[in-house]
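With one protein chain withheld, the remaining protein chains of the complex are depicted in position.
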Amino acid sequence: MRFIAEDAIPRLLEHLAGGGRTVWAPRVVRDSVNTVLFAPWSAGEPVETGAYTHLSAKAALLPPTERLFGFGYLQAAGEERIELEPEEPEESPVLFGARVCDARALAALDALFFPASGGFNDPGYAGRRSGLTVITLACTTCDSACFCSSFGKGPAETDGSDLILYPVANGFLAEPVTDAGSELVRLDLFQDSRLEKPELAVTARVETAGLREKFIDLFSDIDLWRQVSEKCLSCGFCAYACPACHCFNIFDEMSGDREGERCRSWDSCMFYSYTLETSGHNPRPEIAHRYRNRIGHKFSYFPANRGEILCTGCGRCIRGCPAGVDIREVIRTVQER
Amino acid sequence: MPKTEVKIIGFLCNWCSYAGADMAGTARMKQPASLRAVRLPCTGRVNPLLVLKAFREGADGVLVSGCHPGDCHYNEGNYYARRRLEVLERMLPALGIDPARFRYTWVSASEGAKWADVVNEFTQQVKQVI
Amino acid sequence: MSMNDLIPAIKKVLEEVDVVLGWTRSPAAGVAVPARFHTPDEADGAIFDSTCIHNLAVHLPRLKNSKVGIVAKGCDARSIVQLIVEGEVSRDRIRVIGVPCPGVIDVKRAWRCYGFGKKIEDAGGRVHMEGRSVPREEILLHKCHQCRDQEPVIVDLAAGDVTSMTPPPPPDKSGIRERFAAMSITERREFWREQFSRCIRCYACREACPLCFCRDVCSMQTREPHWTGGQVNAIESEMAQQVRISHMAGRCTGCEECERACPVGIPLMLLLEEQNKIIEELFAYRAGASLEDKPPLLTYDINRDGGWR
Amino acid sequence: MIGVFVCQCGTNIAATVSTDRVVQAAKSMLGVVHAESIQYTCSDPGQRAIIDAIQQKGLTRVVMAGCSPRMHEITFRRAIGRAGMNPFMLEMVNIREQCSWIHSGIDETTEKAIDLVRKGVARVRRQKPLQPGSSPVARRALVIGAGVAGIQAALDIADAGIPVTLVEKSPTIGGNMARLDKTFPTLDCSSCILTPRMVEVKQHENIKLMVNSEVEKVRGYIGNFEIDIRKKASCVIEEKCTGCLICQEKCPSKAPDDFNACAGESKAISIPFPQAVPLVASLRKEYCRLFISGKCSVCQKVCPADAIDYGQEDTVVTEKFGAVVVATGFGLYDWKQSYPTYGMGMYPDVINALKYERLLSASGPTGGHIERPSDGKEPRDIVFISCIGSRDESVGRPQCCSIGCMYMAKQAILTKEHIPDSQSYIFYIDVRAAGKGYDEFARRAQTDFGAIYIRGRVGKIYPRGGKLVVMGTDTLAGDQVEIEADLVVLATGLTPAEGAGGLARRLNISTDGQGFMAEGHPKLKPVETNTGGVFLAGACQGPKDIPASVAQAGAAAAKVIGLLSREEIETSPMVAEVNQLKCTGCFKCRDVCPYGAIENQDAMGGQVAHVIASLCQGCGLCNVACPPGVISLKGYTDNQLIAEVVEVLR
Partner (left out) sequence: MSTIPKSGINAKIPLLPERASITRVIQETPAVRTYRLVFDDPGMMAAFSFEPGQIGQMSILGAGESTFAISSPPSQKDYIQFSVMKTGVVTTAIHELSAGDRVAVRAPMGRPFPVNAWKGKDIVIAGGGIGMAPLRSLLMHLLDHRGDFGRIQAVYGARTPADLCFAGDREEWERRDDIEFIATVDSGHPDWSGSVGVVPGVLESMSPPPANAVAVTCGPPVMIKYTLESLEKLGFAADQVFTTLERRMKCGVGLCGRCNVGAKYVCTDGPVFSLRDLRALPDEL
C-alpha cells in the first residue's frame, strides 16, 4: 500500500489543482460554530480531514444553480430575434475528502444526468463528471447519525471513488480504485508502506428490505405520514444536504429587459411550491404528503425505476435537521406498521 | 476622490414631492442630472425593499420624499412611511450600506426651491461617500 | 428543574387540549428533540433541560385547527405572544406550560466540538460531554446571555418556579458579534457578500422562524413580487434574506432559531439583533413582550414619531 | 407592441434634450415597435399623430415622454382611448419639468431622458388594462366660509337645484366684505351689494345655513364625504330669537367689537351688526358675567322671546356631501411684532386699514364720522403706508397682497369726501392697479382728491406733540421725508383666515409657504385642489379682490354642479387588489388601511382579505404591509416599481 503523510496533503491538492482544475475539499467556515463544508480550495488554505461536512459533495457536480443557457432579445433589421447561448461545459473538478457515502451517490446521479451511464444529455453535468477525480476519506469512526452500514458494503464501499485514503497515524494509506487513482499514488508524495488498513467504522443500521412494497401498501395511511412528519418544518435542508437528492427547478431570470439566463437550481420536494399548480391546486398540499413523497422517492419509486435506493446513509439530514427529524425513526415506524 | 457622476433613485409621492419637483422645474431651478424619479401615489407605497433593491442594482443614492407629516394626501400614509424608512435608515450600516447614501425627506407641492436644494445637497452628499 | 413538575403539568393540560408540544430525549442525538404528546402515557417521555433548544411556537400556526398545549421557555413565550398579537394564533386555543429555563446550550457548537450525538448532560451548572465538562455559561446560546425573558410572558400553568431564575451571565466578548461591530461599512459589505455566498436557499431560516407566517407564499421565492432572482448566489441570496429581515421588523422576538437552523452558519442574528435594537430604541417596542402593544410598523404615533431625527 | 412618443414641446424640451437621440434609443428597447418625436404632442395634430400610429401599428402600450404627468396624463389617456386602447396602457415620462428645464448640458440631459424613457417602457410593459369603477354621489354640497365667495358659491350651487350646507364660523355671514364701507373702483356701497345676497342665502330653500359652526372631521372621498360639523353653543335658541337687540342693550358685560375690528365696543351678548344674517344674538361666554362670576342672567330676564338657554351645548352634525367648496377667506397680517419702529401697537393712532374702513362706514362705531382712536378728534393729515407684511422679504412675506394699492386709493378718496380739508399721504412701492378701471381710479385719488403719493418705505413712526411723525424715504426724489400725521393707516398684507391651516389638513389640501391653500394646478386647475371633490373659492387660495373672489366662487360652483349632477362618478381603477389564492389571511393590509377598504372574506377555504374597490383610494399602504405582497396596488405593482428601478439603473 502507498502512504501519504498528513503534511503532504496540501502538496497533493496543489498538484491536483495544477492543471487549472477546481479542487473541492472540506473547509472550515469562519462562522460562530465553525461549520465544515465542501468548497473550492485554493493554495494555502487549510483542509479539514477530521470532521464530516455539513452538506454533501454534490455541489461539485450539480451546482446549486447552473446556467443552462443565456438568451438575448436582439434587434436586427427592425425585427426582434432571440439568441441562445448554451453554456460551455466546465472542466471536471477534483473532489478531495469526500466520504464513501458521497462517492457512492454518484452512481444514482450518473444514471440520471450522465449519458455514459444511461442518463440524459446534460452537458453541464457530463462535462464535470467525465474527468472527475474523487479522493475519498474512509471512515474509521462514525457518529450516531451515520447509517451507511445499512447499504451494500457500508463504510467499505469503493463505488464512485478513484482513490481511498485510510486515516492512520500521521497520514493516510492510499488505496487506488480506478486507473486515475493508481496514477495518483505513483506520485512522489506517496511512499510505500507496510501499515495495515485500519479497522473501519460500523454504523447504526436500518432495515430497508421490503420497504419498496411496504411503502406502497401504506401510501394511503395518511395518519401515519402525518405522524412521522409532525416535527418537520418543510424546509429544504435535508434535500440540499443529501448526496443523492437531485430534484431541480428550471426558471428564467432577466438582467435588464433584453438579456437573461435559464437556470437550473436545486429544489426540494418538501416545498409547498414544488408541486403547486397555477390553478392553485396542489397534489401535495400538506407536509405529510410531501414527506411521504420524499420517503417514497428514496425507498420505493427510485428503487422501482432504477433498481437502487436513493439514500447512502450519510446521516447529514439527521445531523442538520433544525426540527430534529430522524429519517431512520421514520423508516422504523413504517417498517413496524 | 468624490465621484462626479452619480445616479440617485428618487421615490416621490405624486401629490407633494413630485409636484414640488415639477414646480422646481417650472421655475427652472437648476439641479444636477443625478436624480431619476419614480412616481408613486404615496410614500406609504415605498417598500423599504425597493430602496434596498435600488442599492443592489447599483444606485449611488436613494431619496424618498413625500408630503410633510400631517399633510398626507391619504391622511396617514407618510406616518407609516416615516417609521418604515427610519428603521431602514438605521439598518443600513449593519447591511453594509453607507447611510449617507440614503435620505428621506418631506417636500410639499409648493416647495420647489426646497426640492432643488434637497437634490443639490443630497447629490453632493452622495458624491462624498461614493 | 425536575420532571416531577413538568410531566404532571402536561398531563393536566392534556385534559383540555388535543396535543401538547414538548420535548423528549433523542437516543441518537443525545439531546432533546421536539415531541408531541397526545396521551398521558406519551407525556411520561417529556423532558426539559438545557438542550431543549427548539422554539416550539413555530408549530402553532401549523396546528390551526386543534387545541394545543405548549411547553415554553421564556423566549418561546414571547414568540407565542407575538403570534397572538399578529392574529396568527388565537389565545383561547392554546395552553402555555411555562418552564423555568436556565439557558439553553449551543448544541451546534457542542456537536462541532465533540461530535454529533455525543450525549450532553447538564448537571450542577456544568455541561458534561464525552467525559469532559464545561461551565454551562461557556456554551450557552448567545441569546441566553442577554435574556430578559426568563419569566414567560404568558403562562397558563407553571411547571416549576418560573419567577426565581438567576440572571444570565454576560457573553464572551471574543465572538463574531464583536468582530462585526468593529468592521467598517465597506468591510461589512464584503462580510455579507462572503457569508451569503454560502447560502443554499434551503429556507430553513424561514421555516424555523415562528413568526415567518407567510410560509408557502413567502416573497423570498416568488416572481410576483420578484424581489430576488432564484439563482443561488451571494447577491440573490442576500436580497432574499433582506426580504425576510425587512418583514421581521417589529415581529422578531430574537429567538435565534433562524441562525440555529442555517446549515451553512450564516450569522443572521447580527442583522436581526440590530433591527430589534432599532425597533426598541425608536418605538419602545419588543416583539412578544406584551399582548396589548400594537406592532410598531402597523401603527404610528403623531406626537412622538419624528422626534428621532 | 409599445409606441414611444417624444414631445419636443417646441423648444421647451428640444433645447436641452436631443429628442432624436431619445427616439433612437427608444427604438432599441424591448417591445418598442414605434418611436417618434413630435413637436407638440398635446396639440391636435400631435394627438392625431399618436392616434394614427396606434391604429396603423397596432400599438398596445404607449409611452409619452414630455411634460409632467400631472399636466397632461388625462389628455393622453383620452387620446389613446380615442384610438381604441385602454386609457391606462399609458406611461408618461417627465422629460420637461424634471429634466429639460432643470439641466443644461445636452448630453447629460439626453442621457437622463433616455434613462427615464427606458424606465417608462419597462413599467408600461408590465401595465395591465384597467377599468375605472364607479361610486354613487351624495347630492349635497358643503361650502365652508360665508364671505362673499362662500355666499356666491352657495347661491350658485343652490340655484342649480342642489342642496347646500353653508358653514360659517362666526355668528353671521358676510365675512370681510360686510365690514367694508365702499368698494373700489366704483365706490359702490359694500353692504348695499352684499346684504341682499346674504338675505337670499337665508331664504334659499336649498341652503342650510349653519353659523357658529366649524368642520371638525372629514372622512370619505369625492362624491362621498362624510363630515362632522360642530355647532358651538351660543346660549341663544336660534329659532326663537327675533333679533330685537334688547339683550345686547341690557347686557352689563362689555366685550370687544370684533366686527368693527375693535374700533368700538360691544357686549357679551350681541348681534355683530344690524344687517347680520341670521339676525340672531349670540353670547360669548368668555366675556359674560354669568360664566365668569356666576352672577347675572339679565339677558334671560329681558328676552321677550324666551330665547336664552345658558345650558346650551355644542352639537355635532354628521352629513354626507358629494363636494366641498372652501371659502374661508383671509385674515390680516399682524404687523406689530415685525415692524418694531412703528410703535408695536403702542400708538393708538397707528391702525390697520380694516379698522379705518369701519371708521369710514356709516354703520361703523362712529356712524361714519372719522375720529381718531386716541382722542376722538377728526384727523387732518393722514398717512397711508403700503406693503406692511407683503412684498417684504425682511419679514419673510414676499407676496403681494394684491388689494392694498387699490384700497389705499379708495380710502384716500373717501377721506377727502368725509373731510374736505384733509390731506392724505400715501407711501407706496409700486402702484399696482391692473384691473379694469383700477388704474384710472388710483390716478383719480391723486388728481381729483389730492392724495400725495410718495414712493418709498417708512422707516420710523414716533409721537411728537399729539401728532405722529412719519419718517420715510422718497426714493424718487432721493430725499428723507418727514410728515406730521394725525392718523397712520397701514395697508397690511393678507394671511389665510385663522384656523384655515387645520381645515386644510382635515381636507388634505396642501398649503403654500404663507399657508394659503394650494390649487390643483396654477393654470389649468385654479379652483380644484389635489383632493378630488374639494374646490377653492376666494382669498383662502391667495389674496384677491372681490370680483376675483366672486368669479372663482362661480367657477367652483360650476365644478360642483358638474360633479353633483351625475348619479355616479368614475373612480380610479388604481386600487388595491388581493390575489386570494395566495392570501394567508394575516390582515396586516386591513390594519393599515386608512379608509377601511379591506374586509375579511370567506374564500379559498378560510378567511382572506378583500378590497372594497369603491372605498380604496389607492395609497398602497396595504401593498407594503403585506409581507408576501399578494395585495397589490394596480398600476403601481411591486414588479412595475422593481422594473423601473432595475431599468433606470441599467
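Details
Going by the order they are written in, the chains are A, B, C and D; count residues from 1 in each one.
Everything below uses one rule, namely that contacts are C-beta pairs under 8 Å (C-beta built on N, C-alpha and C of every residue); 3 or more make two chains touch, one makes a residue touch a chain.
In this text, all values refer to a predicted model and were calculated from it rather than measured experimentally.
Of the candidate positions A:Asn34, A:Gln191, A:Gln227 or A:Asn249, contact with the unshown chain belongs to A:Asn249.
For the chain missing from the display, the contacting residue among A:Ala39, A:Ala57 or A:Leu276 is A:Leu276, taking the whole complex into account. With the whole complex as reference, residues 68-69, 71, 73, 79-82, 84, 86, 112-113, 120-123, 216, 219-220, 246-252, 254, 260, 262, 264, 267, 269, 274-279, 283-284, 289, 293, 296-297, 300-301, 304-307 of subunit A touch the missing chain.
Here, only the chains that are shown with their structure count from here on.
Comparing chain pairs C-D and A-C by the number of C-beta pairs in contact, the larger count belongs to A-C. Among the remaining chains, D is positioned farthest from subunit A, on the basis of C-alpha centroids. Chain-level centrality, scored on Cα centres against the all-protein Cα centre, points to B. Separation between the centroids of subunit A and subunit B, computed from CA atoms only, is 47 Å. Averaged C-alpha coordinates put the centre of subunit A at 30 Å from the centre of subunit C.
Contact of a single residue of subunit D with at least two other chains is seen at positions 592, 625, 638, 642, 646. Multi-chain contact residues of subunit A (touching two or more other chains) are absent. By the contact rule set out at the top, the touching chain pairs are A-C, A-D, B-C, B-D, C-D. By the touch criterion given at the top, residues 68-71, 94, 96-99, 101-105, 108-109, 111-112, 115-116, 119, 505, 508, 510-513, 518, 530-531, 574, 592, 594, 617-621, 623-625, 633, 636, 638, 641-642, 644-646, 648-649 of subunit D touch subunit B in their complex. Interface of subunit C with subunit D (complex): residues 86-88, 213-215, 217-219, 222, 224-227, 247, 297-299. Per the touch definition, subunit B reaches subunit C in the complex via residues 48-49, 52-53, 56, 69-70, 76, 79-80, 82-84, 86-88, 90-91, 93-98.
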